[in-house]
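The complex appears here without one of its protein chains, the remainder shown in place.
This part shows subunit A:
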Amino acid sequence: MIRKTEVEETLKRIQSHKGVIGTMVVNAEGIPIRTTLDNSTTVQYAGLLHQLTIKAKSTIRDIDPQNDLTFLRIRSKKHEIMVAPDKEYLLIVIQNPCE
């Protein structure tokens, strides 16, 4: 059983890690539960990434139902978006990888 504080600490650490711009937790319907960014950005990210994650997961599982999506990484010119899906939630982190 993982305690609440441990998870909170992990999220705090991620947020304070070098280069991380923002983190957010989105539920199964695409509604953000927890975020460190402003509302409009959060809602936008949540909606778009939620759909993309569903599509990616569906792709992987269609090919082999015993397989499953572990995480999704989108690297763009400006930063990198990392999405880790869970059974009910989606954890999104936007980081600026220092190169």
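Following the convention adopted for this analysis, contacts are C-beta pairs under 8 Å (C-beta built on N, C-alpha and C of every residue); 3 or more make two chains touch, one makes a residue touch a chain; residues count from 1.
The rule is simple: contacts and distances are computed from a predicted model.
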item: Hidden subunit of the complex - UniProt protein name among "Exostosin-like 1", "Geranylgeranyl transferase type-2 subunit beta", "Septin-type G domain-containing protein" or "Dynein axonemal intermediate chain 1"; value: "Dynein axonemal intermediate chain 1"
item: Residues of subunit A in contact with the chain not shown; value: 1-4, 6-8, 10-11, 13-14, 17-20, 23, 25, 27, 33-34, 58, 61-62, 65-66, 70-71, 73, 80, 82, 84-91, 93, 95, 97-99
